[in-house]
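Note that this complex is displayed minus one protein chain, with the remaining chains in position.
Just so it is clear, A, B and C label the chains in written order, and each chain counts residues from 1 on its own.
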């Protein structure tokens, strides 16, 4: 897995690339922008090839901690394989999921203004 | 492996996609445009992920039979992995290899005119 | 005639992706042989994900004091059915785990739920002092 961070309209976009399973989830959890509970971020999953429940758990835990401190984690560009994990587990309804990263950024900007 | 055939300026382009090893080489050898000794073709390797010596052997055999009947087999768009097989075996010098399929087609057209 | 493929890996989480990639590749080979056209990604991905989950459990619930024991993954290819069995030397466990309550944002407990949804049959049993989780899926 590789994690790439970019900034767009003041919103941090974290791009996940490769695989997130039990062998790589700890690395995800250690990532600063992901683990910081006060920072709203967009996670761009376009180049994520494979996610399993250990990866899902890491994402959910980080999202919960953000929610609890009034921040958000928005998800964009899931492929079918990744989407299937959210669908089967029912966790799809815990997230705002966007087809395009640009739309997620717009939404994050709106959230910030309304706060 | 999948084989796709297209025609451009009257030249047949055979696109090879996926893997050519001992499990798929027989399929390549059975392909009409590849096995016809009298037909000049361009083989587009852009989407060939993996080639081993069984695949190389199948390509060389078909090329030899074409050469013997005055036809040609031109190769284009090899990736680094595929190129390495031609390099190590020294068979790179048996072929006209092009970076772009368009250049290979031009060359094939010239060959045809000069015949 | 059935074909059997066996992969033996150290019980170390570093090898989880090798397990799931091999499952995906084996399932793709199987669907290719069966000439199953589109929709194949769902079949291959079912095995990729199920094996990832089962291998991870086999490692995570192993007794680390005992050092790294091997985990064996066996694929059996039949006419229209693919079976995978994962064996570990862990303490016995019950498959009767409750489903997670989504509203509490649980971080764990999705593995067997995914496996059961993705596969046609799932059996967990004890054989020669090992846990064996056997999963099958028909094409």
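We adopt the following convention: contacts are C-beta pairs under 8 Å (C-beta built on N, C-alpha and C of every residue); 3 or more make two chains touch, one makes a residue touch a chain.
For clarity, every value in this text was computed on a predicted model and none was experimentally measured.
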| remark: Neighbours of the unshown chain, displayed set only, are B, C
| message | Can you tell me which of B:2, B:32, B:89 or B:110 touches the chain that was removed from the display? | response | B:89
| Who touches the missing chain here, B:17, B:33, B:46 or B:60? | B:60
| task | Provide the residue numbers of subunit C that touch the chain removed from this figure. | result | 3-10, 12, 14-15, 17-18, 21-22, 25-26, 29, 33
| For subunit B, which residues touch the unseen chain? | 19, 21-23, 50, 52-54, 56-58, 60-61, 63-64, 67, 80-81, 84-85, 88-91, 93-94
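Here, only the chains that are shown with their structure count from here on.
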| query | Between subunit A and subunit C, what is the gap in Å from one C-alpha centre to the other? | reply | 26
| task | Express in whole angstrom the distance between the two chain centres, defined as the mean CA positions of subunit B and subunit C. | result | 40
| task | For subunit A, jot down the residues that touch at least 2 other chains. | result | none
| request: Scan subunit C for residues touching two or more other chains and write them down. | output: none
